[in-house]
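Read through the structure below, which is laid out as structure tokens, and then see the notes.
What follows is an incomplete set of chains from the complex, kept in their original frame.
Going by the order they are written in, the chains are A and B; count residues from 1 in each one.
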Amino acid sequence: MSNFGSDNVTGAHPKVMEALAKAADGPAIPYGGDDWTARVETRLRDVFEAPDLRAFPVATGTAANSLALACVTPPWGAVLCHQDAHVNVDECGAPEMFTAGAKLIALPGADAKLTPEAMAAPLALAAARDVHRVRPSAVTLTQATEAGTVYTPAEVSAIADAAHGAGLAVHMDGARFANALVSLGCSPAEATWKQGVDMLSFGATKNGCWAAEAVVFFKPELADGFEYRRKRAGHLVSKMRFVSAQLEAYLEGDLWIANARHANACAARLAEGLTAAGVRLAHPVQANEIFVHMPAEARDRVKAGGFLIIPWPDLGPDAVRMVCAFNTRDEDVERLIATVAGA
Amino acid sequence: MSNFGSDNVTGAHPKVMEALAKAADGPAIPYGGDDWTARVETRLRDVFEAPDLRAFPVATGTAANSLALACVTPPWGAVLCHQDAHVNVDECGAPEMFTAGAKLIALPGADAKLTPEAMAAPLALAAARDVHRVRPSAVTLTQATEAGTVYTPAEVSAIADAAHGAGLAVHMDGARFANALVSLGCSPAEATWKQGVDMLSFGATKNGCWAAEAVVFFKPELADGFEYRRKRAGHLVSKMRFVSAQLEAYLEGDLWIANARHANACAARLAEGLTAAGVRLAHPVQANEIFVHMPAEARDRVKAGGFLIIPWPDLGPDAVRMVCAFNTRDEDVERLIATVAGA
């Protein structure tokens, strides 16, 4: 099977495995008191040019998002998000569980992007302090988005300004943060806190790790209570070095950037090739995901060719999603293009 | 540092690392749809002689316990446990979070063991169906216990009979299940469902894995809703094969038994040697944990010798805990004995 189904269909990058193998011997203080975990926080401070940030490893993106949002959202609060956001659609109510029942306010927006305009009505609600209504407390935006698009720094900044103006915190779900960053070509700081992002779910699982994310607080005071929340949610891994060693390898020598650059390049080539073959894109291709409308015959050929791609009925009966990953092979990309083209 | 502090101070067993390395290549269906996960369930059915059991991998013991208990405990329910139980003392309220606010009823008992006698009053409460009071819904017992002792099958059976008689489900926290099993010398089935255990947190992390536990339902109907609960708690690992590959290696060739046998043997030798050196045991040593009263001078020598042992003030100012693990070296055991003896 040639995987274009999802980036979590992949295994782990060899360098991540090497790091794990090296970390397997010898004792280490459990529950995050180990050296790997300390080094990861230090490294992220460098990467983000943010000497005060706090970073906490967890094993899943759902945990990262829910724990971060719970730190800034009381039970009577609400989180503004795009209606297609992973937190809203694909986490089975995890944010609701971790916040003890806060509401997600799902908003529309082209290409899976939130806009200040769509946020205006709920932000007015936040100002009203009406006890009959939940109080918007946070906004979360996914970078890269669920449509494979990327917010520009200016777009992030506009959203963050609107949110902060109404007293909301700003969270970024960065399950594919590396792909977005490579696409933007700016620094990690410019992509996040310099635009007003307060908290980041720094994803690594989809881009070469096994199960590793970091919850990053650019405003350390927002992390108050985080460690209690993580523990009682069962997300304080006892042999934490095992998560942190993945993250260390991921950051080492900018492996994360290289991996994302490769995945994005594959996606760009795929988009180019498919477009040339007459396939219509459903969203601009700005990171490592591609959404297209593909005729049934082409889909049949793709399936027969041993490729995994995913039907995407929300975009129409002929829509499919393809995802490129750190280990997508160039020859598979070319073969997929040729297969679609019917060559 | 020679680790006698805890079994989660260790890394992973080489065979677990090998299995992970082998699993790292190639695509696999995410979220538990992979072959490793299917094989682990099949293997556990064999191990437990229970063809209908359901088994679900998770990454932490706290998650395993809380998810299992939540399946059988409504928000107005209560879970009977020993007052020293990990779920009561060391999980920062995780069972309360996962059950949406059920109560733990902490009961006394020598050597960290529950007894039907201690359970009598709350079981009467369960029968009363008094809406002013929480309704006991489950009992959980830790095997091996937090005192390093082991319930006999007869003890488990007596507890389970009492619980079932009052309509409660029976959960076993098996964070150190392998150590208990080796100590008992009976089959996995005889240690669990044949005595009335309904659900088992089958621990592997402490005994050679990185982060791998399985929630085992001997009564499959109790698992209804489990998969939703796991997902919304952020515990459905996307690259699930990585947890399952650990478990597969752990079960393969009875590595789990061998590891536990080694750890228990080290603990037995240590207990023998320390007793001979005049140290008094605080609990019988029946698995891989040793609790002793140790004079201050001996503790100082131990510390100076580079050993990690843990003060245990609940048993008195002179009490310490030592834990042997799958990778404890015999020479370290002997050296620790000699150090305590002051030789």
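In this text, a residue touches a chain if its C-beta (ideal position, glycine included) is under 8 Å from a C-beta of that chain, and two chains touch if they have at least 3 such contacts.
The shown structure was predicted, so the numbers you read here are calculated from the model rather than taken from an experiment.
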Exercise. Which copy number describes the whole complex, given 2 displayed chains of the same sequence?
Worked result: 4
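Everything below uses one rule, namely that only the chains that are shown with their structure count from here on.
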Exercise. Using CA atom averages as chain centres, what separation in Å is found between chain A and chain B?
Worked result: 34
For this session: Show which residues of chain A lie in contact with chain B when the two form their complex.
Result: 1, 3, 5-6, 8-12, 14, 17, 20-21, 23-31, 58-64, 66-67, 91-94, 96-98, 205-206, 210-211, 228, 231-239, 241-243, 308
